[in-house]
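A protein chain is absent from this complex, but the other protein chains hold their places.
Here is chain A:
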Amino acid sequence: MVVSSPAMAADGLVYNIKISSVGPANVTGSDLIYEPETMGLAMKLHYIRGIYYFGSQAFEGLSTLVIKEPMFTWLNKYPQVCGRFRRTETGRAYLKCNDCGVRFVEAKCDKTLDEWLEMKDATLEKLLVRDQALGPELGFSPLVYIQLTKFKCGGTAVGLSWSHVLGDAFSAAEFMNMLGRAVAGYDLGQPTSLAHSRTKVTTPNGPEKVGDDPLSIKRVGPVGDHWVNVTKCKMEAFSFNVTPTQLSHLQSKLSPNGTQFGAFEALSAVIWQCIAKIREWDSNVVTICKGSEESKTCDGTLSNSQVVSVVNANFQILDSNPSELALLVQNGALDEREKIEEAMERDGGLPDFIVYGAKLTFVNLEDARFYAFEYRGQRPVNISYRIEGVGEEGTILVLPGPKGDDGGRSVMAILPENEIEELKLELKREGLMA
């Protein structure tokens, strides 16, 4: 159900909210169902929030009806996105592809796009994207919201609220890219196949080998039909950009003897150490998420096929050389996907997990094709992605840098609010933040 944030009403910054629905043009019929992958069910308490900022040319002179029109052909390709959840007799959740559609929100903002981006306020970004979650009425909760906020100068922010059960951030990015193709008039081809790319892990017959839960998950709940992760403390987000110069400086600092570390590994290592400094407990185990071969397909298939692995540092983080951490992140990650799937299937797909934030999580979205979303030939001038429903250990997303700054990176940190200021100080000390 929609949870409207109090900030929205109080500020009046984003106003004139109009809500409608957009569905597929073709009739799907009454028999199509989609069973989410096991990994999807493990991710069901997480939600991806993505914002694409476009200059005034992209949506210039377009009425709402004209904007909505290609969305109908676009959604033909994704019957599962337009469906709603139901439960089987055993309680396992599945999607009935009933053409109900995605929610479409229109809003206005009296600031210009440049003024907004100047503010660099990650909390205000919540106004540009709906704070959607599934439940408590699961059968009537849309899985995706699209918000179009028009700025005073004509620039537009496209806000995507995406349920992680459908797919990871790579899939969400491709979902939006497909909209760009629909607007450009390309034929999108057949609806995406609802078969799974990874074969479902079935529990073996005989005495169940009840192993320990994988390190990367945390059992929560039971949440019932309201799929939100309630944390003890409030989670806040902030983001900062890392210029190519800063990045190469960091990389060279980490590898004096020549072994080059990628941007993600370098940033993760440094931020890991910074967080360890401000936390009283040891964050020896961190979760690393990055794209797999399957998650990078461009044919529009939605899946939760990113690699979820853990890294276990059996040495003191605070005293170690960041390059050791970087090396660990690069080479020492253990893929836990099968373990997660087993843990979920053991109980018939019913348990409630969180993955992001169960342990401190670093998500590598460098290769995600966010900037490939082209609306009428215009690419976004800026993007912002975050995750909702993150656990208390926090999550760091490493995103591609702002357009025009190729080689740089954008980092989104989602942490308990009391850690934010301290981390910012640490990052400044490291030279990552100005």
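One rule holds in what follows: a residue touches a chain if its C-beta (ideal position, glycine included) is under 8 Å from a C-beta of that chain, and two chains touch if they have at least 3 such contacts; residues count from 1.
Following the convention adopted for this analysis, contacts and distances are computed from a predicted model.
Note on the omitted subunit: UniProt lists it as "3-ketoacyl-CoA synthase", one of the names in "Mitotic spindle assembly checkpoint protein MAD2B", "3-ketoacyl-CoA synthase", "Metaxin-2" or "3-methyl-2-oxobutanoate dehydrogenase (2-methylpropanoyl-transferring)". The residue from A:A58, A:V81 or A:C100 that touches the chain not shown here is A:C100. For chain A, the residues in touch with the chain missing from this view are 18-21, 23, 25, 27, 30, 65, 68-69, 72, 84, 98-101, 137, 140, 142.
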